[in-house]
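Note that this complex is displayed minus one protein chain, with the remaining chains in position.
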Amino acid sequence: MSAEAHAHGHADGHGHHGHGHHDEGFIKKYLWSTDHKMIGFQYMFTGMAMALLGGFTVYAFRMQLAFPGISVPGYGRVTATDYNALVTTHGSVMIFWVAMPVLIAALGNYLIPLMIGCDDMVFPRLNRLSYQIFLISAIVLIASFYVDGGAFGGAWTSYPPLSAKAEFSLTPKGSTLWLLAVALEFVAFLLGGINFVTTVMNSRAPGMKMFDVPIVVWMIIIASILFMASVGPLVAGAVMLLFDQQLGTGFFDPAKGGDPVLWQHLFWFFGHPEVYVVLLPAMGIVAEIITVFSRKKLFAYKTVLYTAIGTGVLSFFVWAHHQFIAGIDPRMANIFSVTTLLISIPVAEMCFVYIATLYGGSIRLTTPMLWALAFIGEFLLGGVTGIFLGASGADIYFHDTYFVIAHFHYTFFPIAFIAVFAAVTYWFPKMFGKHMNDTLGKMHFWGTIISFNFIFIPLFVLGARGDHRRIYDYRHFPDLMKPGMQDLRILATVALLVLLAFQVVFLANFIYSLFKGRKAEANPWNANTLEWHAPSPPPHGNFPEGLPTVHRGPYEYSHPDRQDDFWPQHLAGDARSAQS
Amino acid sequence: MLEHYLESASTFSGDIDNLIIMVAVIVGFWFLLAEFVFIGLILKFKAQPGVKAKYVAGEDPKEKRWVAWPHYATLIFDVMIIVAAIRVWHHVKQEMPPADETVRVIAQQWAWTFVHPGADGKLDTADDISVVDELHVQKDKTYHFELLSRDVLHSFSVPVFRLKQDAIPGRVIKGWFKPTMTGQFDVQCTEICGIGHGIMPARIIIDTPERHAQWVAANTTGGAAPQNAGGTK
Amino acid sequence: MRSVRAALLGVVAGAPSSALACAVCGGAQNDESTGVYLAMTGVLSLLPLALMGAVAFWLYRTAEAAERADEAQRVESVPPQVEH
Partner (left out) sequence: MIDALPHGTQAPLGSPAKRRPVVPSAVLGTLIFVVAEVMFFVGMISAFTISKATALPGSWPVPGQPMLPADATALNTVALLLSGAVLVAAHVSFRKGSPMAKWLVLGAWVLGALFVGLQGREWAALLSQGLTLTSSRLGAFFYLIVGTHAVHALMALVALGLSFVSLLRGSTSPGLFFGAQTFWYFVVLLWPIIYARVYF
């Protein structure tokens, strides 16, 4: 590997700085690696660390909402300034530094080369650079907490003029660092995305045709393409906003002839496809898991693929629904209301296909399967509540209330956590060569799912009763302190505490299984896709017996002509005829 | 459903509530049906020793109809919701019935200033009544509002009217409402506007025509400079 | 789909020409701005699809051509046999 040799030479060149040989090995292996699996782990662990930050911020501000004015254990009193910074950080961290890196970067990096049967990404050094930029972006974000004025508190949407002028936001440095962090993060994923698409195009195992690629790989590719096609205008907007903040230009400043709506125009052009950028990989993970654990061929593979592409295409036409009441031409709302409701069709169809896949199966309720099924069950509620917001007339009332919050948490929580837990529990044996503890896994599952619903169902009710977003103390609003409303806020917060407590079970299980887990064989789930052909964990280069050749599609479970109920993609045999 | 929790105090709030209920019924039915089928399939097809799963590719039109029919149903119900939603939207946001009176709503960090036209019913005259954080209107009269912002984005939201509109600095945004009941209710700012976003509550006071006239008379003494009738606190 | 298209056309064309609660067209702004926002919305939405579509189509064509060339080569050089 030229890249390896290069990295090694580089490390040797710096050897005289006093690091021992052992240290170099460690750095080369874990920190300066170009191996796609290691970069995937780096993304995953960074994402998990950032999830702790996101979890801590939500703990602090939910405590303030339920018990206004108390000194939150571990944080202290939450002032109005703190509250804004906390919700902003929670939103941006959970989307940009948890969902994106874990779902796309970590799983994409780890799975794509293994699932398409090659030894590494096409541009391994670009891949390493991508992670390094991502790490810097996370550090910049965290640094913004410690500068004068504190972290940015203008919400993750960062609407100017609030975000553009220090005299409005009162966080002169925090806003710039936040913007810089987001921009860097986009660059990182841009590099990653280029790598994913090129790799899948050029490095697939011999014999792997378009419809032999596992759905999760397709989904990550479509998501990467969506991301790359939509991020440009936002980066342009970010540069303009940065100029406004630091150089005194007036792109978004009405006093200088600028237009604040312009930012929303650029932001939501990216902001909405972003939802599908994280949704599609989650959908892909679920497809892999439900087929394995119901021992069924995926119902209508091509339909899933086409609905994913259709979702991607439509996602470029729905974004202005975030601006219904934001001062755009009201006639535009009509068009976007139509497109928004239309996008429910491919997404609903994907859910129908997954439900249909269960029909006639032999369903094993293992921990990953429970997570995957929970994803479908919970995501359905997130999806249908979106209809209320897409219907322009109803959105007049629901816009910027807790109903919106509850709605998108019913989509994002399944995406960023339920699907990720499904993926981690499913691929853990492959990643680390050990089995996770099943009892702890099931305990974690039930604790998380039940408390999750107890957080957000109350928020639907609160939103319908008029609670608006980003308010640190509802005692200022007499109509929002009617009997029962504070009880619902307390219920949601208590459920959140339970949910956070159950994550300790997961972390304990993860660490325990990493060291003490039962050893896993190469293919513990009897799955078909190529990554299970590699040893667990796969060595550098992935397939020591040589790169596999693909003979059939990825979902040939319970084939009538076969004794076994699975038929791995790499096994030779006359299967092409059986496939069609 | 909603008026049980939150008063319905404008001519269009009932329309919005009905739309929400219609969506809730349609969506709720399909949601429950999907969950029912989903959980039913999981329970019915739990793994049993010696029973092999069926081999269904799902590419055959006969099999595909199991997803195609729900798909058509989704489309039909989507169209129904779209038509209803756009009718309401058109009524609330696109058409403006002729105004009996116009008020000016000025948002700034972090307070509302409401400019009432006073006894002559016209803005920008000497008897305008400017009040911080209190909007005085009367029942059964059509109001237009002119929404302005002095600094950042704000959003003028009156939950009992089911009304919400962002304020944008540099622009004058117009809208309307017609109160149908008397009382005092919250006015919220629903767009994050900085540190004081959470302490930007105002009240809307809807009076009978007689009491409103009294309030106007009481506040136009002198009739020269606009005066401040005090905030909520 | 036809009803949807009709509804779409209806809401765009049938809307009153002066939407009074319009933030973009109201105030001191001139009338062009609404059209420009709409046009730029269209450009932003359609362009990435066109670009990605073009790249995907080109790749698809190239891949197909390469596959055909491979196939032709295999037929020429190797007698028919079972792989592995």
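Every chain is named by a letter (A, B and C) in the order it is written, and numbering of its residues begins at 1.
Operating definition for what follows: a contact is a pair of C-beta atoms (placed from the backbone, for glycine too) under 8 Å apart; a residue touches a chain by one contact, two chains touch by 3 or more.
Here the structure is a predicted model, which is why all the values come from computation and not from measurement.
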Item checked: Which displayed chains the unshown chain touches -> A, C
Note to self: Please identify which residue in A:I27, A:L52 or A:L126 touches the non-displayed chain.
What the structure shows: A:L126
Margin query: Among A:M38, A:V87, A:L234 or A:L298, which one touches the chain that has been omitted from the display?
Written below: A:L234
Item checked: Where the unshown chain meets chain A, residue by residue -> 1-3, 118-126, 129, 190, 193-195, 197-198, 201-206, 225, 228-237, 239-240, 243, 247-251, 256-259, 262, 265-266, 269, 541, 543, 546-547, 549
Check: In the whole complex, what residues of chain C lie against the chain that is missing from view?
Finding: 24, 28-30, 32-33, 35-37, 39-40, 43-44, 47-48, 51-52, 55, 59, 62-63, 66, 70
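Here is the rule we go by: only the chains that are shown with their structure count from here on.
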Notebook entry, point to check: Whole-Å distance, chain B centre to chain C centre, using C-alpha means?
Noted result: 34
Note to self: For chain A versus chain C, what separation do you get between their C-alpha means, in angstrom?
What the structure shows: 25
Next item on the list: List, in ascending order, every residue of chain A touching at least 2 other chains.
Entry: 261, 326-327, 330-331, 334, 338, 342
Checklist line | Residues of chain C touching at least two other chains | finding: 4, 7, 11, 15, 19, 21, 23
Next item on the list: Spell out the residues on chain A that touch chain B in their complex, using ranges where they run on.
Entry: 80-81, 83-84, 153-155, 159-162, 168-170, 254-255, 259-261, 294-303, 325-327, 330-331, 333-334, 337-338, 341-342, 344-345, 348-349, 351-353, 355-365, 373, 376-377, 380-381, 384-385, 387-388, 390-394, 396-401, 464-466, 468-473, 476-480, 482, 557-560, 565
Checklist line | Partner chain A, residues of chain B touching it in the complex | finding: 2, 5-6, 15-16, 19-20, 23-24, 27-28, 30-31, 34-35, 37-39, 41-42, 45-48, 51-59, 63-64, 66-67, 70-71, 74-75, 78, 81-82, 84-90, 92-94, 109, 151-153, 155, 157, 159-160, 162-171, 173, 185-186, 188-199, 201
Item checked: chain C to chain A touching residues, read off their complex -> 4, 7-8, 11-12, 15, 19, 21-25, 34, 37-38, 40-41, 44-46, 48-49, 51-52, 59, 82-84
